[in-house]
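Only a single protein chain was left out; the remaining protein chains are all shown in position.
Per-chain numbering from 1; labels A and B assigned in written order.
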Amino acid sequence: MAAKAQAAWTAFGAAVLVFMLSPLVLVVFFSLAENANATFPPGGATLHWYGVLFDNADFWKALGNSAIVTLSVGLVSMIAGTLAAMALARSGPKLANGVIALITLPIMLPPLVLALALATGYSSLGLPLGLSTVIPSHLVFTQPFVILVVYAQMAGFNMAIVDSARDLGAGSWTIFRTVILPIIRPTLIGATLMAMAVSLDDFIITYFTIGGGMTLPTMIWGMLRKALDPSINALGSLVLVATIGTSLIALRLTRYRG
Amino acid sequence: MSDPLLRLRNISKNYRETQAVHPLDLDVERGDFVALLGPSGCGKTTLLRMIGGFLPPSTGTIEIGGQDVTALGPEKRNTNMVFQGYGLFPHMTVAQNIGYGPKIAGRDPEQIDLDVVRMLNLVHLGAVADRLPAALSGGQQQRVALARALVMRPSILLLDEPLAALDLKLRKAMQDELKSLHRAIGGTFIFVTHDQGEAIDLANRIVVMEAGRIVQQGTPEDVYRRPASRFVASFIGDANMLSAVRKGGEVEIGSGRLPSPGPDGPVLVVIRPDDIALAGDGPLTLAGTVTESRFMGPYLRLVVTLADGTAVTVHRPSGAEGAAPPPMGSTATLGLPAAACSVVAP
């Protein structure tokens, strides 16, 4: 009876795992397979599609843009998010929860609505679309991740440490630099990496705010709409590896376990 | 003549490396109030959880009321548990907590309401029936946990360190309440504690455990007056342990001899500080010097150091008799009543 139930749970777990991972595994699998239609039988193993991708000038342009956007968004999210999280940690839980509920609204809403609101706003102001409009548009949905993660750590922070540093004569900045920062640094970097992964992967907001340019996800979109281009699996694999790799490092650093 | 209500035979439990409970037998009679007493980590909770059905024993059988329940889970046993930390349902009111068991048992709604009200009165919680557990004091939470278990009319009520989370004063009050509850409903209670005072105060039978084994069981007076081992003697109350030697069924101590069957060799003579007389003239006396004398409120605590350096503690009532304490440095002759001495292995 109990053994039967355990077996059923194991089967369920295996099925869930297959459901969750098989689409991603297949993309990577076919990026390394000869069959241009990405169907079975896959044919032999090859790096050909990566070669095709690397010969494509658009790829390097998109990669450059993605790098600029991701790094800028990461940096600004980290600074703005950390400052906000520290301020919230010092205020009462009521205010903190209110501000957090407000500031996480952008990740709760369908991105299409925000994308169109931003695009309409930019065009009314006559702002030229480009990376300079993409970056602030990303910030609004990446900074909540930094705020949430850093605030969670600060809320559990042993304030006696700060008090004893103050007791020993340290000023606020010294306390932050010598006491708080060393303790929260892994969390901080982890949270920033999460923000970067979200930014790197974003398609909808980027698409509506970039104008003519291209990032890796909008390049994938372009390839999807044109005739079959098998190197899309190679590009998809690279984006997957980049975002999953970043996420894994972030998880390790923040010791986040769900 | 009547069979015991609870009968454990050869019960043991091991977790991978640790043998939490070594094979043991235990009988509990109907109406008993049993304390499982022992230091932290000695296997009390493990034993209690096996009785409740939360843990399958590694070996042995458990019978309740003549029925073998070894393979049954807690939901199928007529026992109920008051958990360490209470385990109240945080999202249910006091009344809903108490009514949950009857509802699961399929009692009809009117009967449930009656049961709940009866229990609320029994534990004096009528005024807070609609509060959530978080809005109760520790003592009130404790009483909800009791009522929630008792409403099921268990044949055995199991309590795991029921009073450990309460402060001293509340603990005393709850001890009295538990005693009167036990009298009022006439049930069988088994509780776990590491507090010997609590065990002596509440139980009519104490089961002393050490490292997964039962080392002694009996009435509170038995375990206090006639400890079966050095461990029991030192765990329950203050005890003097005097080294001595047994030869030919007699132990030589001070001026006399104690009859004590057993093999020859070194032994310990255990005697409680309050059993020692100051002006000894019986057959067993010890001579020494008073090296410490303290007023402890209800009693005086004297330390008398014998010629061989052994320190013997003596408690004398401080109020009555008006006897002035012997001055420091004076010599004293201590009288040991033979009946109060136990001989245990060193």
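The rule we apply is simple: a residue touches a chain if its C-beta (ideal position, glycine included) is under 8 Å from a C-beta of that chain, and two chains touch if they have at least 3 such contacts.
Basically, contacts and distances are computed from a predicted model.
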| item | value |
| --- | --- |
| Chain not present in the shown complex, as UniProt names it (candidates "Pyridine nucleotide-disulfide oxidoreductase", "Ferredoxin", "Contains LUD domain (LutC)" or "ABC transporter permease") | "ABC transporter permease" |
| Omitted-chain contact residue, chosen from B:Gly38, B:Pro57 or B:Gly99 | B:Gly99 |
| Of A:Leu47, A:Ala67, A:Leu83 or A:Ala155, the residue in touch with the unshown chain | A:Leu83 |
| Residue, one of B:Val28, B:Met81 or B:Val123, that touches the chain absent here | B:Met81 |
| Footprint left on chain B by the chain that the document does not show | 52, 54, 73-76, 79-81, 83-93, 95-101, 103-105, 109, 112-113, 116, 129-130, 145, 148-149, 152 |
| Residues in chain A touching the chain absent from view | 6, 9-10, 12-14, 16-17, 19-24, 26-27, 30, 37-40, 76, 79-81, 83-84, 86-88, 90-91, 99, 102-103, 105-106, 108-114, 116-121, 124, 136-137, 139-140, 143, 147, 194, 197-198, 201-204, 217, 220-221, 224, 232, 236, 239-240, 242-244, 246-248, 251, 256-258 |
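In the analysis below, only the chains that are shown with their structure count from here on.
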| item | value |
| --- | --- |
| Inter-centroid spacing, chain B versus chain A (mean Cα positions, whole Å) | 59 |
